[in-house]
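Quick one: the structure is below, questions incoming.
One protein chain omitted, others in place.
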Amino acid sequence: MAYEITLLTTMAISVLFALSLNFISGFCGQISLGHAAFLGTGAYTSALLTKASVPFLLTLPLAAMTAALLGVLVGLTSLRVRHDFLAITTMGVAFLFVGIVRQQDFLGGEIGVSGIPPTGLGRVGFLILAISLAAAFAAFSLYVRRSWMGFVFKSIADNEDVARLLGIDVPRYKLAAFVVGTAVAGVAGALYAHHFRFLAPDSFGFIESVSVLAMVIVGGIGSVWGVAFAAAILSVLPLMFQFVNDFKLLLYSALLFAMMRFSPDGVAGLVRRFLVTGPRNRG
Amino acid sequence: MLSVELFVQGIVQGSIYALIALGLTLVYGLLRILHVAHAALFTLGAYIGVLVTNQTGSLPLALAAAALFAGFVGMAIYKLAYEPLLSRPPYIALIASIALFIASEEIYRITFGPYGLSFVDPPLQGQIQLFSGFYLKHGEVLVIGLSVTLLGLLAWLSSSTRTGIAWRATVTDPEIAQACGVNIQSVRYLNFFIGSALAAIAGVLVALLNNLVEPTMGSVPSYKALAIIVLGGLGSIRGTLLAAMALGVIEAFGTIYIGRMLDRDAIAFAFLIAVLMVRPRGLLGAR
Partner (left out) sequence: MRLIQIATGTVLALTLLSGASYAESVKIGFNVPLTGFAAADGKSALGGAELAVAQANAAGGIDGAQIELVVYDDQASPKEAVPIAQKLIEKDGVSVAVSGSYSGSTRAAAGIFQEAGVPYISAYAIHPDITRAGNFVFRTSFVGEVQGRAGAKLIGESLGKQKVTMITLQNDFGQSLAAGFKEAASSFNIEIISEYEYSIKDRQFGPIVSKIKSDNPDAIYASGYFFTAGPLVSQLRAAGIDVPVIGQEGYDSQKFIEIAGPASEGTIITTSLDRDSTSAETMSFIAAFEEATGQKVDMVAASAHTALKVAIAALQVAGPHDAAAIRDAIAATELTASTGSISFNDLGEVRKDVQVQIVKDGNWRFYSVISDPDLLAPPTL
């Protein structure tokens, strides 16, 4: 069972992480190419704390706080730059994060952090925690989307200038989206650190940021169920493709491309079309 | 004297950046797509460059073959990958582009092996002395010379020929150009052809400087070129050239003076973020 538990835990952490980006990019329309930096911030915070004998559960809120602190900083830049400029700025944040962590001895530098203690929850307990957190945030996301705040987010995502004209305090809501999304990414990071129990700067680089954005978009940006589904599948896809060995990444990228090309609104769109028009008479 | 050397090194690197990023600007100006797979054509050019040179012994032939072949592949990418996605939000094309780029790296690795290729008899290994103690390899001279020539040629074409003027008008404002009777579709093809050809030429030049072509050699250009066109002000050709040179020079000085605090990428992006905070639309972006 340990193998299945590991896979399920990996999936749950990815779902939480992808939903956290969905909050920023899906709900509020701020595309980020550097979300792994917040995963990393949470992971390093939590790992260093448990190594200093702080109980694991106590490190979760602290990981959320440090990640959100960085999130506010990046959120502030989102008030200044927009659209593709913002996407590339966040990408820059990811590179800066890795570049800085590399050189900090107290973060393990290039050598990384190993010997991260077990959580004391056991494999199953940890899995249950990860699933509960992912489910709780999914529920929260669904709630927010239907709330007044969700409509404000949507109006900002659709057209920021119009939202401003309507008298919406755009900066405040953008910052709110960044704070929530990055804090949750920090929590996902804390789980990540105690799941893999080894951290190195390269694990939180551009590739990780792109993968999580791919999960969100393949799922259908903004759709909680779609994103959760895509994150769960995509996170273990490379392992499922082990049998094609050499062609693993090729198959992965071909699938990703086919999804964008033939169902650009993601899994959510696929399901919606299926439900609306039925399986037979699709145009 | 050291600072002059570093400056020249920066210009060499900046010229390569410029050749790669220009194509990306052309694509962005017309389609608003962050074309990550552009870097796949850079690598393709490098592979063709080494293969053709090793077969025929002629570098000019290799450059021409790389430019032509990559140009057509670029047009095919537009037709097959981007055209169907034009009505979609830009991030769809971005993810499709990233998928194409990953697939390309894998195809290069599976076809040509993971160890990479080198020239059997590397051309242009001689060097000239610029001043006492400072040598520039013939390859590096070619980098600067070819970039200036190609970019100059492009500038002349776009300002002095009918096609060129229509082309430039379209990149600046697609809708008005269309209203004036420009065939947008052919301009798009032209953009992909020219942009991809330039990237492929950059690939051959880098292969020449490193004497090494690897499946993953496009990974740095894939994101660095995005940074450059954003720094320059998305869609601005002059801005892109300026940003490419600025980044080349800043990285050259940065690796020496702050290289032990920040790596090359982090230096580049720290500069990018700083500029964007002051000028949110890039160095020469529209206000």
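As written, the chains take the letters A and B, and residue 1 is the first residue of each chain.
Going forward, a residue touches a chain if its C-beta (ideal position, glycine included) is under 8 Å from a C-beta of that chain, and two chains touch if they have at least 3 such contacts.
What you see is a predicted model, and the numbers here were worked out from it, not measured in a lab.
Residues 2, 5-6, 9-10, 12-13, 106-107, 109-110, 113-116, 118, 122, 125, 127, 133-135, 137, 140, 206, 209-212, 214-217, 219-220, 251-253, 255-256, 259-260, 263-265 of subunit B touch the missing chain (whole complex, contact as defined above). Residues of subunit A that touch the chain left out of view are 1-3, 6-7, 10, 102, 109-112, 114-115, 195-198, 200, 202-203, 236, 238-239, 242-251, 254.
Everything that follows uses one rule, which is that only the chains that are shown with their structure count from here on.
Interface of subunit A with subunit B (complex): residues 31, 77, 80-82, 84-85, 87-89, 91-93, 95-96, 98-100, 102-103, 206, 210, 213-214, 217-218, 221, 246-247, 249-250, 252-254, 256-257, 260-261, 264.
Those residues of subunit B that touch subunit A in the complex are listed here as 32, 34, 81, 84-85, 88-96, 98-100, 102-103, 105-107, 110, 223, 226-227, 230, 234, 260-263, 265-270, 272-273, 276-277, 280-282.
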